[in-house]
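Excluded from the complex is one protein chain; the other protein chains are retained at their positions.
This part shows subunit A:
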Amino acid sequence: MSTAANTTAKPRLKTSAMIASIATEGQRTKPAPFGHALVELAKQRNEIVGMTADLAKYTDLHIFAQAYPDRFYQMGMAEQLLMGAASGMAHEGMMPFVTTYAVFASRRAYDFVHQTIAEENRNVKIACALPGLTSGYGPSHQAAEDLALMRAMPNMVVIDPCDAHEIEQVVPAMAAHNGPVYMRLLRGNVPLVLDEYDYKFELGKAKLLRDGADVLVISSGIMTMRALEVAQRLEADKVGVAVLHVPTIKPLDTETILREAARTGRMVVVAENHTVIGGLGEAVAGTLLRAGVAPVFRQIGLPDEFLKAGALPTLHDLYGISTDAMAASIKGWL
């Protein structure tokens, strides 16, 4: 075999890890913001307990378990039990923070969340890792429809935070709200972005992170991070992109959304890490239509299909939710 043949060996393949980090190379991050924030909050609130279904380590709840072993409940790989038992704990005045993956809370345990937590209006906080397309493992672990399922449920507050800075503030806000809450959880080394925007999370409030004359991006979760990058890039092309971050999917801040969308001359683009069915995009569309506000409207989100397995950057490009793909889409629509 010649040396030349060796140099044309197969290129290194991109991997499709189950829990790949969503942080880009060189991005500032903070480790386990949910776990640390919960430990801090639990110092003041004795009623907080942590419960999980065999995923403490993968939802950053292990940090709470280490700090408060007697307040941590391992329910085994049984999400239906997890939700029912959390309801029972809340019945007795505890405030359970319950963790699993978003697919298991929203899909497998739906009736248990619906009946034992939402219908009974129990004070249970559900924090779920791998929201939307944040795993390359395939549909079993890709919660493309979690927001649609959770926001359809009466009594449920639904939050899709963007970064570590926001998660730290969401945790005490969840506790301050009396009733069930579903939070999309980013775990591990979580990007740190919003601290540079003097950002403060308020439950039920949308926040304009930057203004711009040509495009209004309305986004939640990691798509806000992408939207801010897109806005910076398009600035070089003399395109003004405003970014309205909507971390609380339900109840929706319709007042701010309508005020910003009603400003004339701007195309409205809703960007979400979620299927285009039943998430932020359609929630905003319905809000605009009901109010008679009719800007040019576009959606960036996951298609109505079972998503592929693969490396996250590949998949985010493929489905149009990477920064590159998003910038290209918006430029094409202008």
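Rule of thumb we're sticking to: a contact is a pair of C-beta atoms (placed from the backbone, for glycine too) under 8 Å apart; a residue touches a chain by one contact, two chains touch by 3 or more; residues count from 1.
Basically, contacts and distances are computed from a predicted model.
In the listed set "Heme lyase CcmF/NrfE family subunit", "Nitrile hydratase subunit beta", "Transketolase" or "ABC transporter permease", the entry agreeing with the UniProt name of the missing subunit chain is "Transketolase". Residue-wise, the contact with the chain that is not shown comes from A:112, picked out of A:34, A:112 or A:319.
The chain that is not drawn here is touched, among residues A:26, A:93 or A:265, by A:93.
When you scan A:18, A:78 or A:311 for touch with the missing chain, the hit is A:78. Although one chain is not displayed, subunit A still touches it through residues 49, 73, 75-76, 78, 80-81, 83-94, 96, 111-112, 115-116, 119-121.
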